[in-house]
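Right, one structure below, let's go through it.
Note that one protein chain of the assembly has been removed; the remaining protein chains are unaltered in position.
Each chain gets a letter, A, B and C, in the order it is written, and its residues are counted from 1.
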Amino acid sequence: MDLALTQSQEMLLAAARGMVEREYSKENLLLLESGDTDLAETLWQKTAAAGWPGILVPTKYGGEGGSLTDAAVLLQELGRAPAPGTFFSTAVLGVLALMEGGSEEQRDAVLPKIAFGENRIALAATESRYGWSKSLTLTRATASHGGYLLHGVKLFVQDAANADLLLCTARMGDGEVGLFLVDASLPGVSVRPLPGFVSDTFEIKLNNVEVPQASLMPGGRDALEQAILQSLPVLGAYQVGACERVFDMTLDYANTRIQFGLPIGRFQRVQDHVIQIVNLKDAARWTTYEALWKLDESKPDAATAVHVSAAVASEAYYQSCNAAHEVHAGLGIMREYGLTLHTRMSRTLYHYLGDPTHHKVRLAAELGL
Amino acid sequence: MDLALTQSQEMLLAAARGMVEREYSKENLLLLESGDTDLAETLWQKTAAAGWPGILVPTKYGGEGGSLTDAAVLLQELGRAPAPGTFFSTAVLGVLALMEGGSEEQRDAVLPKIAFGENRIALAATESRYGWSKSLTLTRATASHGGYLLHGVKLFVQDAANADLLLCTARMGDGEVGLFLVDASLPGVSVRPLPGFVSDTFEIKLNNVEVPQASLMPGGRDALEQAILQSLPVLGAYQVGACERVFDMTLDYANTRIQFGLPIGRFQRVQDHVIQIVNLKDAARWTTYEALWKLDESKPDAATAVHVSAAVASEAYYQSCNAAHEVHAGLGIMREYGLTLHTRMSRTLYHYLGDPTHHKVRLAAELGL
Amino acid sequence: MNFELTSTPEQETFRAEVRSWLDEHAPPDMEHPADPGQLTPGGYKKQRQLGRALGKKGWLYPTYPSEYGGGGLSAEEALIIEQELDRHGFTLPPYYDSGGKLGAASIMVWGTEEQKAAFLPPIFRGEVRTWQLLTEPEAGSDLANVQTTAHREGDEYIINGQKIYVGSTHGAEMSWMLVNTHPGGPRHQNLSWFMVPMDSPGVTWAPMDLLFAGNERGAASGHKQTVYFENVRLPAFNLIGGENNGWRVAATHLELEHGLMQTSLRGDSLWERVVRLYKEDKSGGTPLMDCPDAPNLLADMYIDSQIGRLFHLRNYWLQSTGRPVTYHGPQAYLHVKRSALRTAKALHRLFGPYALTTDQEVGLEDGHVEVQQRGSIVAQHPGGTVEIQKVIMARRLGIGRGEPQKSGRLK
Partner (left out) sequence: MNFELTSTPEQETFRAEVRSWLDEHAPPDMEHPADPGQLTPGGYKKQRQLGRALGKKGWLYPTYPSEYGGGGLSAEEALIIEQELDRHGFTLPPYYDSGGKLGAASIMVWGTEEQKAAFLPPIFRGEVRTWQLLTEPEAGSDLANVQTTAHREGDEYIINGQKIYVGSTHGAEMSWMLVNTHPGGPRHQNLSWFMVPMDSPGVTWAPMDLLFAGNERGAASGHKQTVYFENVRLPAFNLIGGENNGWRVAATHLELEHGLMQTSLRGDSLWERVVRLYKEDKSGGTPLMDCPDAPNLLADMYIDSQIGRLFHLRNYWLQSTGRPVTYHGPQAYLHVKRSALRTAKALHRLFGPYALTTDQEVGLEDGHVEVQQRGSIVAQHPGGTVEIQKVIMARRLGIGRGEPQKSGRLK
């Protein structure tokens, strides 16, 4: 047993932390939140220049061929910011979906471009009834001119703003759900941001979009399931990093904010909020990294560990933000302070790829209950 | 609007408090817990001598003809002790079941005796699969010699030790569930206490017990449902009184126990446990008394209020005991201190007549959800 | 016992009068944005118009003496006005006027006859709306740690400093504030309480950029402001309750802020919206997550709302019958704050991302559900954090002290 990161992971982590602190600074994130798309582009280019998007791309496609744990180390640092989800959607979920479900042609065409930061992917799977079961896919794929016509509405799609490619589910003529890799610039594709207490969430309308036969991914919906399963603890690592940052902010505030002549952290009620965050973040960390290890080692009970970690990490981020708000009181809700960047993201990630209830139902199934 | 008790209720409360403090003292309750059946008999006779068992019995049967709220005042004081459930099973649940479902002959025969403390009743309804739905009744009532043969096992029956009469459900020849008033001394009835973390809980075996036709209660199972509904907030009042006593004990201990040179109640973490008890007990009190008022006034939404109060009161008593244990630490688990009398009772009442989950399901149904 | 807010025949006559008056005088097309920060100047103008009309009848501050512009009415009659306004979707006053609701209580207790006559009628008649200025960057939970100063020069005080989390979107005519008039003086004996015309030279304000603007119960407040004071000169007449006596003056309205003000005893409108969504969904209409314990979550929400209603009903009863009120205000407030977070979580679990968007096409209930998500977080601190509510409860219950602390004077 050894719960430490490898030396190269430690180096990756240190480099990532430096870059994230520099580029995904609070100031920049507040600008992104205000809709600064030029900055989003600049930051993506810098991320690409660091070679990060290729972390999971096999070396034969020009990537790093890293493990899920390697990717998790990067995500953990991005979560501290909290950086936008483009990287996760593209370099984790997108790459894994292509590896699990793409044709050799699709991999050849796309993976090298991802590794070099030239393609960004968004997963367009959820629809009017939000959830992750196959039966909820209403978008239709109709055979037409040797290709397909896609028609339907995808709701609550993450990170679609700058995506070139959409991973799109659609119901085929035979009733099965197929998975398509769709060029987002095709006629009939329209993308609309959804305002509110969410981060980078969109509606995508597919109005009889003509796609070639080759856009169908042979692995289908099952491959997507598999990709999501592998992605979940990598996303969990992002939530762990985010919890760590929320903890750092809160501990620092508890130690420096003076009220009644004392740092507020001397009051037991305030301490208890901080302790709650520590407990949540540690639970998230260790369940997440065990799930990553089990996936990387192809352990038979990896799925069980994944659902545990997904339920724990989403809940941990959500509740850590709540506890941080209790400690910060008025300051915490000031946008410029930066805590609400996390609060907003914690809400978005709470349901994304399945909320804790969903994962507990899946966990119970894995345990044969 | 007036949330105060009436003057006569206030007088009843004061008298009840005095008597409960005197007769149902901690010392006596510890003896009862150890199985002192002579004392149980003595205490029952004193309770009967005070006229309490007739509180809900209509005057024409020799009782007080009081309202549910009147009965609740008594129960609240008994809950402070916490006194055994015989009084509730007999004078509340038993009387209401007879009123709702008994024949005129049954009422004539039994109600006056209850009012004078000469009969005690236990409800023998639950069986191997615990719960309150009709489908769970497996005990059979077979027509025989102009009466019935009852055969089956009743599990987790409360307060059966000194009961003369059993309110017993059984499945009739036509598949419906009937309700019988059964003489507990009949051949074939055997009563066995169940040990553990419960109070006054029994198994009753009915081995082909011959009962006369007249023991069938015409109101049937529906009348029992109705009686239970009315009894629930009266039991809730018992839980409210119990919470009050747990609060008193805990506040007193927090104020007098010195550690680190201070009363432990000066520490915020200890305060928070006490505050939790106050919040729980007040929530239980006001939901309970509103439900009582709605029942007494025959408000159309009384059932909704009953299920709210039942869920809240059971949870409140359970969690108040837990919070009290956190404050009392080692002292709380010493039997002679008396807190565990409440803890044990809070567990028993948690599931009795439906646990909070059950009442929330019923509540959702009442709300049309 | 009787849990019903019953009315006498006279009160029912009064209700009919209020109802028909409101049908006539409530301006048409009044705005009810989910996020009160979205209230337009025109919408605000209509609220003030209704306020002035109510004020003229003495119905804006109905229980205050009519000699000062109040209505001289009973608590029951005031409740009738509140209930009838509620049918139009408004509270009393129909705009954020926390300064009036809280400050007026202090002026009634601590003001001289001249001060009452000068300050109260414009507020009670709806001509003036008032902000409260309490919180400062260094005075949050520790409200007595005021750094804004005032020193006397002749018949004037000169004020310097800043206050945060103030008021709402559309300006105010008056404010009241706690100011340090004895820097270095003993804690709680160094503060004074002033009425401040907001058009005084040297008073400026700017909106704060917050997670959510409206967070007050009752009339939603809109954007909060930072208010700056630079050599603001104020007549000594505007000092209420005497120099360095401000903490005692503030104790009067803090009691109100700590949960005793809530007279809205109706059901929970959010609950009604959610039930409608849930039922519509069951018949295939709106979007519900696959949530196996939905009935349990909804039951918990309902129970929370009932406990909140009963705590407020009890407080109203205690107060209106002159019974001792101690920990009860903060208890109700604590419940409101805590259950808001539970409800937010339940709604997120029930409706998933639908609960989080204000989008006109897919957002739920014109954004009211999304607003609750943000508002429940913001609601944790105004009027004192959860921790402060518990501090007060513990003192009032006498936990660790033996002797329970009495509550502040209300009248």
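One rule holds in what follows: a contact is a pair of C-beta atoms (placed from the backbone, for glycine too) under 8 Å apart; a residue touches a chain by one contact, two chains touch by 3 or more.
This one's a predicted model, so the numbers in the text were calculated from it and none came from an experiment.
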{"item": "Chain not shown, its touching partners among those shown", "value": "A, B, C"}
{"item": "Touching the absent chain when the full complex is considered, from B:7, B:133, B:185 or B:298", "value": "B:133"}
{"item": "Identified contact with the non-displayed chain, of C:111, C:161, C:295 or C:363", "value": "C:295"}
{"item": "Selected from A:122, A:292 or A:321 as touching the chain missing from the view", "value": "A:292"}
{"item": "Residue in contact with the excluded chain [from A:99, A:264, A:303 or A:321]", "value": "A:264"}
{"item": "Chain C, residues in touch with the chain not shown (by the definition above)", "value": "292-293, 295-296"}
{"item": "Residues of chain A in contact with the chain not shown", "value": "1-6, 69, 251, 254-255, 262-268, 270-272, 274-275, 278-279, 282-283, 286-287, 289-290, 292-294, 308, 311-312, 357, 360-361, 363-364, 367-369"}
{"item": "Touch list for chain B against the chain that is not drawn", "value": "128-131, 133, 155-156, 194-198, 201, 203, 258-260, 264, 267, 269-270, 318, 322, 325-326, 329-331, 333-336, 340, 343, 347-348, 350-351, 355, 357-358, 361"}
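Everything that follows uses one rule, which is that only the chains that are shown with their structure count from here on.
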{"item": "Greatest separation from chain B - chain, by CA centre", "value": "A"}
{"item": "Separation of chain A from chain B, taking each centre as the mean of its C-alpha atoms, in whole Å", "value": "52"}
{"item": "Centroid distance [mean C-alpha coordinates] between chain C and chain A, Å", "value": "40"}
{"item": "Chain centre separation (chain B, chain C; CA means) in Å", "value": "42"}
{"item": "Contacts with two or more other chains, residues of chain A listed in rising order", "value": "267, 269"}
{"item": "Shared interface positions of chain C, touching two or more other chains", "value": "390"}
